[in-house]
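Structure first, commentary second.
Every protein chain of the complex appears in place save one, which is left out.
The block that comes next holds chain A.
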Amino acid sequence: MGPSAVRLLNIFVPIKRAVDYAVKIRVNPEQTGIDLNVKHSMNPFDEIAVEEAVRIRERLKDAVKSIKVVTIGPPKSAETLRTALAMGADSAIHVEIPESAPAPEPLGVAKTLRALIERQKEGVDVVIMGKQAIDDDAGQTGQMLAGLLGWSQATFASKVVVDPEQKVANVTREIDGGLEELRCKLPVIITTDLRLNEPRYASLPNIMKAKKKPVEKLTTAELGIDLTPRLETIKVTEPPKRVGGGKVANVDELLAKLKEAGITGKHA
């Protein structure tokens, strides 16, 4: 055998269809959740993940063999996959759940993703996903997936450099104290932060090409996964309405009001 060839990278991008961030959220009358009969789109952090996968390919060219996007969701999630394909992913997997099914929880999602990754014949080297979804704000799936697989994890990435020859990913994270740089062995789970990149708009030619890209459909039964929620939502309510402020005529009145509210400090 000659010198071993550099292994080509397979990138895996889990994405989620969520209520669009431009939509005003309303709690449903039953207080069991929010009104879902509104415009949905790809979770913005996942959009950043798709963009980063495409940029890694643009930088590494042929060293990236495939970019596969995957979603777990109702039939309409297929639109979200098409958007990701139009942005530059090669193929997709749709784990379809019924429209009426409860939203899967992070552990269920992580287990589904593990099952999918284990099915990939060519293996997976890099998983890039949003650090959280803007609907449930759980922010747990990436970490759980890394735990389940026993892989490296780099969360809240603001810069990603993959070195296919060394088989490492250098990831910069924004933390309270500044920038933290991690060097992770592949395979790795990377979760994206807001400043990693600005996602592109899918161009018309790519939107058209995306229609012909393959989408594999699976069910949780085929994967042997149970997505039954472990948590029970008791009640969803809107935050209390803000009460408007008032104007005072002078300092004395202001002090009186502050005293009334019990806010004034004692004189030094």
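Here is the rule we use: a residue touches a chain if its C-beta (ideal position, glycine included) is under 8 Å from a C-beta of that chain, and two chains touch if they have at least 3 such contacts; residues count from 1.
Keep this in mind: contacts and distances are computed from a predicted model.
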| item | value |
| --- | --- |
| Undisplayed chain, where the name is taken from the UniProt record, one of "DNA replication licensing factor MCM4", "proteasome endopeptidase complex", "GPI transamidase component GPI16" or "FAD-binding domain-containing protein" | "FAD-binding domain-containing protein" |
| Listed residues A:P205, A:G224, A:P239 or A:G262, member touching the removed chain | A:P205 |
| Interface with the unshown chain - residue positions in chain A | 20-23, 39, 41-42, 44, 83, 86, 200-205, 207-208 |
